[in-house]
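Quick one: this structure, given as structure tokens, is what I'll be asking you about.
Not every chain of the complex is shown here; the ones you see sit where they belong.
So that you can tell them apart, the chains are marked A, B and C in the order they are listed, and the count of residues begins at 1 in each.
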Amino acid sequence: MKTVVGFGEIMLRLSPPGYHRFLQANSFDINFTGAEANVCVSLSRMGLKTECVTKLPLNDIADCVIATLRKFGVGTAHITHGGDRLGSYYLERGASQRPSKVIYDRKYSAISQAVREDFNWDTILEGAALLHVSGITPALGEELPAICRDAFAAAKRHRALVSCDLNYRKNLWTPQRAKEVMTELAGMVDIMIGNEEDAEKVLGIAPKHSDVIKGVLDPADYEQVASEIAGAYGCGAVAFTMRTSLSASDNLWKAMLYKDGKAYFSKEYRLHIVDRVGGGDSFSAGLIYAIVEGYEPQRAVDFAVAASCLKHATELDFNLSTLEEIAALMDGDGSGRVQR
Amino acid sequence: MKTVVGFGEIMLRLSPPGYHRFLQANSFDINFTGAEANVCVSLSRMGLKTECVTKLPLNDIADCVIATLRKFGVGTAHITHGGDRLGSYYLERGASQRPSKVIYDRKYSAISQAVREDFNWDTILEGAALLHVSGITPALGEELPAICRDAFAAAKRHRALVSCDLNYRKNLWTPQRAKEVMTELAGMVDIMIGNEEDAEKVLGIAPKHSDVIKGVLDPADYEQVASEIAGAYGCGAVAFTMRTSLSASDNLWKAMLYKDGKAYFSKEYRLHIVDRVGGGDSFSAGLIYAIVEGYEPQRAVDFAVAASCLKHATELDFNLSTLEEIAALMDGDGSGRVQR
Amino acid sequence: MKTVVGFGEIMLRLSPPGYHRFLQANSFDINFTGAEANVCVSLSRMGLKTECVTKLPLNDIADCVIATLRKFGVGTAHITHGGDRLGSYYLERGASQRPSKVIYDRKYSAISQAVREDFNWDTILEGAALLHVSGITPALGEELPAICRDAFAAAKRHRALVSCDLNYRKNLWTPQRAKEVMTELAGMVDIMIGNEEDAEKVLGIAPKHSDVIKGVLDPADYEQVASEIAGAYGCGAVAFTMRTSLSASDNLWKAMLYKDGKAYFSKEYRLHIVDRVGGGDSFSAGLIYAIVEGYEPQRAVDFAVAASCLKHATELDFNLSTLEEIAALMDGDGSGRVQR
């Protein structure tokens, strides 16, 4: 069985139940999540072997992180321990015109204090098929760009593919610093994934006619941007998710995969959203699965979009959909009829 | 006051709260439900006298079943006891493109082990206006077809109407066995109810142009199928619900009642679904009420659809709507404005 | 900082969790709310100083009312104590075609037993910028019309504006009695607010072409009604909210502000509703804020509608939106995208 390795931060998510605002909460629903952990859990549910690499403090809450990964079948053999704290984020779930709100408390987290010696990438990537790292990871701390470089280089040595979801986070770094770091790393990325804002902010390659805030998304733009990225960094595959936010409750959702000079567009779904967070990660997982399993490009993007479509209808950050469930949707049954 | 008798299985329903998947649950919301019990509860809320006949094991959980029926005004005088266990089912509530999922654990239930001697139908149906049995009941166990036959025959003797919701369940029997049993029973049914798939699977009478999965439903088809059923089995009334599943969250919903050679179509509602399960049963209850109370066919189907429309906006399997609430919707106020 | 004073009843709201009906509840979600308290909380969140004036019994539950107001920054210095009980209301949350249902238990409440001596309006309104009273308050008890008259007169003496949301409640009084009382009070009102039914029922001024139940709302009608009210009672500003109830789950929502002979219409939002109750109050709060802060009429009505739009997407009766959140929506971002 092929192994996919994810590397990044895992945080405690704290969210008021239902659609309550922070000020109304007497309790927080919790789970443990992070861009790469989300990808690993999703791939594990699809049937791949996965390992999630991170750095955690040494306490009972970090034990909960590990138990969570294990529960969903994700390997934890290469997690390193140390540092001061587990990062967390507060999430207020939006609805209709009221947007979801995320307040990060991830500064000083164990992984942000990681050093290059914490990870032995040759051991970790032994036999791996793919290494996935989001654009959040190199932004987390001082040594993280170097650690990512180490990881990417080791992946190359072990003939593992490298996938990267650009995932720009303005709280973690400036566009300038992001560009500096990411443009260097991009040269080692085989599968580059982004949403409608990332490419511009991180790589400085902007769609020409689209206006994300206004909900104007021009498919041609995406092809152009993907083609530029593929050209500039030699990425074998470039994919973009294309979200039209009608409101916090209703979104349109599709994606494009650019491969070998050609753009493949998925169908577009209208999503009635249960939990928006982790939507992009579930797309990445779907795409990685499809590529690792050798799907044709059109089927790959269809699969990835169907997978993430189901994620948006699931509570919390993980996509728990199975291959069968994703295939059923991809193959046309979006009717949501009761399965008995 | 007229009495309606329902006969069938009552199960424990176990469902994760909200839109959580099974894997995410630390608790299950519970209730006790079954096709005929759902019909009885709904009729009792509308003001009819009802008796629910079933077989239950002898333990505290069976006591909960009886307490639940009593709570909603349903008679429990003819419930018989014995057998090994109460059947149950697990329900994962779907949303958007993610379908609801039902996992049955009803094998070996008390009622599946019932024998003809368990029920004295002449006593049970004394003075009844109508007997309702879904197509699930004869599929539950070996002697159940014979028990149903006994019940239907007794109903005839007591001049009670017999209504039957076809309700094909592929986990319980094969289409072949279903046809064998149901075509025999159908000859004793006065009011035959089905949804878009049942007629074909159970009675072998298919709509000509509709494609349920693709959401293509041709009204003319329904008239044709109903007319064939009425002809073949001498049913005085044949009704079909017509659901267009846009997604697990949004459905279109209407129905047709075929009576005296004529088809009556209700208006179509767009449903934003709270709980989909029990939707068909609430239609049956509405139709039974309307027929027992002598409504004109058009009003009957309008009433039944309005009733079930409210059910879809209610938690759990029971339709708790009152006559006034149904009438208000049927008579045109679907605005959902706050009632003070 | 300018102070706004609200005067009216605060009740305990009791509602089954989620979309459960009363019959299904084992617990009630609670909060403390009332038309004017809702306005005060919203204004306090926007940054104004507020005082909520009411009469409460002397017990631990009344302490909860005071703690709630304090929590959200509303002053409680002029609350008077006495009387038998705190009023309450039961709320069953609707969905789709099933309407929300309110059952009041507010009779014999402390405030309904209030007498003129309970409130020293000159002290209360010292330095106030505005006094807000809904049309519910004078309907609560025998001396309430006189108490409102005292309050309005004192407001005039202290050069505070008077705003009034007509808010007709058929359980509290007849249209005839409402007209009798309100037409007298209306002469002292500077800012008159109403929804699509109030003007006709309370002031006898009807829209000509609109049919609320059928969802037919003609904007021209609103201008005409507002102009008549402004003329008849000398109100400097008249505002109407215009709700099209597609269902209990989905509404269209906009408003009109009539000022200096001109009608200003907001844009219309499509709301996916989390909690409908308090929607009107959040509009009043938005409008009061805008007027007190000297917004231009168009901006005022845009702000008020944006504010109440966010309220509909928030649990419970209070609008907890901040200035920044309202401004973001008003200025065009209704996409509901995650705010990180």
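One rule holds for everything that comes next: contacts are C-beta pairs under 8 Å (C-beta built on N, C-alpha and C of every residue); 3 or more make two chains touch, one makes a residue touch a chain.
Note that the structure is predicted; figures quoted are calculated from it, not measured.
Of 6 total copies in the complete assembly of this structure file, 3 are presented in place.
Heads up, the rule we're going with is that only the chains that are shown with their structure count from here on.
At the interface between chain A and chain C, two copies of one sequence, fewer than half of the residue numbers in use appear on both sides, so the contact is built from largely different positions. Chain centres here are Cα averages; for chain A and chain C they lie 44 Å apart.
Chain A has no residue in contact with two or more other chains. Across the complex, chain B is touched by residues 18-21, 23-24, 94-102, 104, 169-171, 213-215, 245-250, 276-277 of chain C. Of all the residues in chain B, the ones that touch chain C in their complex are 71-72, 269-275, 306, 309-310, 312-316, 320-321, 325, 329, 332-340.
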